[in-house]
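Before anything else, here's the structure in question.
Here the complex is missing one protein chain, while the rest keep their positions.
Chain lettering (A, B and C) follows the sequence in which the chains are written, and residue indices restart at 1 in each chain.
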Amino acid sequence: MSQAPEALRTEVRAWLQNNIPRDWRAAMTGTDQDAFVRAQREWFGKLVKAGYATPHWPEGWPGGGRSLAEQKIIYEEVARADAPRLILFFVALYHAACTLIEWGTDEQKRAHLPGILDGKLWCQGFSEPNAGSDLAAVRTRAELRGDRYVINGQKIWSTLAQHADYCLLLVRTDTAGPPQAGLTYLLLDMRSKGVSVRPIAQITGDDEFSEIFLDDVEVPVSDRVGGEGQGWAVAQSTLASERGLTLVELSHRMRYALNRITGLMRARGVAGDAALRRDLGRLAPKVDAACALADQYLLKRIENTEAPGDASIVKLHYARTLRDFTALGLRIAGLQGQYREPFIRGGGMETGNWPFDFMNSYNWTIAGGSDEIQRNIIAERMLGMPREPKDWRL
Amino acid sequence: MSQAPEALRTEVRAWLQNNIPRDWRAAMTGTDQDAFVRAQREWFGKLVKAGYATPHWPEGWPGGGRSLAEQKIIYEEVARADAPRLILFFVALYHAACTLIEWGTDEQKRAHLPGILDGKLWCQGFSEPNAGSDLAAVRTRAELRGDRYVINGQKIWSTLAQHADYCLLLVRTDTAGPPQAGLTYLLLDMRSKGVSVRPIAQITGDDEFSEIFLDDVEVPVSDRVGGEGQGWAVAQSTLASERGLTLVELSHRMRYALNRITGLMRARGVAGDAALRRDLGRLAPKVDAACALADQYLLKRIENTEAPGDASIVKLHYARTLRDFTALGLRIAGLQGQYREPFIRGGGMETGNWPFDFMNSYNWTIAGGSDEIQRNIIAERMLGMPREPKDWRL
Amino acid sequence: MNAELSELRDSARQVLAAEGLAAPEDKTWPLALDLGWLLVAVPEAQGGLGQGLAGACAFHAEMGRSLCAAPYLPAMLAMEAAIHAGREDWIERLGASGFVTAPLVDPTLTITDGGIVAGMASAVPSADRASHVLLGSEAGDCVALVALQQAGIDARHRETWDTTRRLFDLRFDNVAGDPSLVLARGNDAHVLSRRLATHRDFALAADAVGGAATALEMTVEYLKTRRQFGRPLALFQALKHRCADLKARIAAAEALLADSLVRVGTEVDSERAEALGKAAKSFAVSAYAAVAEEMLQLHGGIGMTAEHACHLFLKRALLDEQLGRCTSYELDVADTLLGAG
Partner (left out) sequence: MNAELSELRDSARQVLAAEGLAAPEDKTWPLALDLGWLLVAVPEAQGGLGQGLAGACAFHAEMGRSLCAAPYLPAMLAMEAAIHAGREDWIERLGASGFVTAPLVDPTLTITDGGIVAGMASAVPSADRASHVLLGSEAGDCVALVALQQAGIDARHRETWDTTRRLFDLRFDNVAGDPSLVLARGNDAHVLSRRLATHRDFALAADAVGGAATALEMTVEYLKTRRQFGRPLALFQALKHRCADLKARIAAAEALLADSLVRVGTEVDSERAEALGKAAKSFAVSAYAAVAEEMLQLHGGIGMTAEHACHLFLKRALLDEQLGRCTSYELDVADTLLGAG
């Protein structure tokens, strides 16, 4: 499936030009989730058919076998074309597929990978109300009874779980010993008895996250990924599955979105305001730096020279820059920006609905390891500063 | 000595107008320390005679017996008149005098207080190279031999110690037990054998701080203030002696000094730069807030309603504002500001020599309990957040 | 703060705390009326509490603290205008039961000598519940009350992200005013406009200071309770230092507000008062926004849910920033120091 980079770029660019749903932003403005899901499914179908949904899958699968460099080109072009993000399918295409490819039995792969291409939806069941950034604190309990695990507990921050067919579920099978060692990784059919899902009303008005309640839910042992107690290691694979690519896409999207700020300045008649121009002139190189960091990080992954902490720097810088970006838009928007307007579902991080975008940016400073966690990692793993002693408690 | 506030204000204002050394800033620009010391002595003499050097001393002493409210008026007027700061005599007038008044024996008071009015100079010997903000870590050792303590160790950051006649010396007389309990407070004659002083070359080019080396220095037991092991408590009195007043003076001086920034903007032809105007418009209320905090803190002291942490807020806010102030001046000054010009000795915190002022501002974010220490105090004592466990070490 | 005022303030705090955060307007507005909170700045000679602008601000701060949805600020502006004009009839009416609203940003409208009103007033709270609106002409030469139930006025509710305020755009299509409701004309109108702008800015500063104080208290409380990695979050020094910085910033805003109110004293219609109000507003609302932003970050995921109160503070803080004359305050402060650019 290897191809000259520029040829691939040209091909993807042309395809996107012809296939991006016309006026998708307008269509997704103020829409409900069902319409959004339909639109995502349609877009997904096109991408799968073109082979652009699965460049990261192994050779042999449709579209698969692309190098990271090629995947990067696809993402850059998707960003450049301002195509819809495929967020509904993200967990299925990356988290689920990569985990299955790396850890799944042949049977599990056969059972699930083709389904993903057919549009089966997955969600992630890692976070819990009392274990935000700390997976070792997972408390959802799974007891082995015969050939099934019986599960009780609660998961939270599961993206679009209300639409999912399956869930990547991290559970505790052992409470003795080191906390990481007691985790086990299961594939949960969301139609199972005892599963209930409650979308979380977010401060942005969106409801893309859900809580999952698990009440005596049964999962066959055959749906376990890896061995009992191996959940921590399997979960690391899940989390690593898209390392770098998402931030290439998002940072490049942010660069293109600088024209939303300049457009806003013009529309508000403040394009000549020296103070705002200075703010913009400070922001733009920061955005460029976010792109550069993401690109170089991916290069390190390609060259296998990634060092501990590298990923934290990319994420931290992106998150802070996105905050600055949306905060600047919010302040330029003035009183007009304070009036509530319908948001664009799945419209990305810079939709031009500035209060929405500003609040939405907290997803990047909080979720997936908060800024504070990233700072700990950078200080300890890159700068070699000591960790607090383990036994340091009140 | 009580007087209607406005009458005192008028009197002080008139006196200052007639007595401030003409063009003292020009005279102190690029001068050496000896000339500075002479000028300070002259100014001190005038203030003592007028009674404005010792308003905080008890009734009965020349100029003494003034209420805190009256002291505040004097400081406000000194700031308003841009009079020289009396920094050479500060330790003598406040730290030494207040400590002696509170803790000294009658003999000690008789021996030292009149001398202070005559111009005897004092310095403080608290800090040590390995005990910056942590007095409990003082290691300078004093051993009692007969009726004398024999002292070995090193002190640092002692303001103008090279000119001092006496030193307020904190030493360790006991290494067992809690570290605070082993401290003792002595009055050291700087002419004693074994005392040597080395001025510290500062990054600003100034040398107002010194190191003091103590090599088998003998101090008679009669020069101990408080009992052996009471040093910690006595030192707290020393540090509290000028609480609030200095920051009233300095914050009001900073408010008047805003005209140095506006003057600089005009001189550089950037008074119309909207971005700089916005920076200035952000800074000015912050400076006003520094004044308001200092004033209100002093009011609390007068009314005896001071709460733990109040002083930390005043200092932290002042220090950060001074940094912003000098940084803004530095940036407006541009390349011109990078050329090294002679500084004004004793010219205060905003001399208009912007790199000097900027670097000098670190004295407020580092010395006297760094910003970091103030934040700990605010978090723990005002907000009630827990302290790290004592035994938390690597 | 004198003893009488601090007692009044404490009781207001209790009453509002009992209603809970962001209690709806139809519960809190009657309280404000019943408990006489609108009379706090009315001179004693006119049946008020005589606590002036500083007294009013103590209450505005309580509104901020509790994220109160009652349209207290516009009502107080109307009262300020009635006091200025010596309209005891309106002082009584406003204090007892009536509600007159007022725009929280400068309106862009004209009022002719004959009292014909044309143009637009934005950010007018709860206009659907008001009998009249207090308007100042853009030129500053007329301040008048205008009845809302008449032809030619188009009121449009503009939903804000901040749900504790309900703002309206009012469009006036040559509406005939009532000459008896003109409160000031000519120079007197300029003076009154300044007085109203001063009250509005100080009120927004107070709202911000009150809101920021509650936001930080709730954040610290959360950090003390919430555990991660086996420890309460409040034990992590990086978070402690951030809270300490916020505390210092709030304290500075409070100090500036209190000090500025002392400086204003009774000269509420002076140019100096207006300048002090601008500076206090500018400093306080950015502190509020900073605290609210950190509140959300320090609460982590839970702060992102609509169920938790974080977003209410954030949204109110962001709106406060845009009320009054918004970001131009900093330039105005520079004007005071440098002269107009």
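Here is the rule we use: a residue touches a chain if its C-beta (ideal position, glycine included) is under 8 Å from a C-beta of that chain, and two chains touch if they have at least 3 such contacts.
Note that the structure is a prediction, hence the values are computed from the model and not measured.
Student: When the whole complex is taken into account, which chains on show are touched by the absent chain?
Tutor: Touch partners of the hidden chain, whole complex considered, are A, B, C.
Student: Please identify which residue in C:18, C:96 or C:238 touches the non-displayed chain.
Tutor: C:238
Student: Considering the whole complex, which of A:87, A:150, A:274 or A:302 touches the chain not shown?
Tutor: Reading the full complex, the residue touching the unseen chain is A:274.
Student: Can you say which of B:16, B:93 or B:156 touches the chain missing from this structure?
Tutor: With B:16, B:93 or B:156 as choices, the missing chain is touched by B:156.
Student: Touching the absent chain: which residues on chain B qualify?
Tutor: Looking at chain B, the ones touching the missing chain are residues 127, 130, 132-134, 137, 156-157, 200-203, 330-331, 334-335, 337-340, 355, 358-359, 362-363, 365-367, 370-372, 375, 392-394.
Student: Which parts of chain C are in contact with the chain that was left out?
Tutor: Here the touching residues of chain C are 236-238, 240-241.
Student: What residue numbers in chain A mark contact with the hidden partner chain?
Tutor: Per the touch rule, chain A residues meeting the hidden chain are 258-259, 262, 265-266, 271-272, 274, 277-278, 280-282, 284-286, 288-293, 295-296, 312-313, 316-317, 320, 372, 374-380, 382-386, 388.
In this section, only the chains that are shown with their structure count from here on.
Student: So, what's the distance in Å between the C-alpha centres of chain C and chain B?
Tutor: Going by mean C-alpha positions, chain B sits 41 Å from chain C.
Student: Using the average of all C-alpha atoms in each chain as its centre, how far is it in Å between chain A and chain B?
Tutor: About 54 Å separates the centre of chain A from that of chain B.
Student: Give me the residues of chain C that touch two or more other chains.
Tutor: 232, 235
Student: Taking each residue of chain A in turn, which ones touch at least two of the other chains?
Tutor: 392-394
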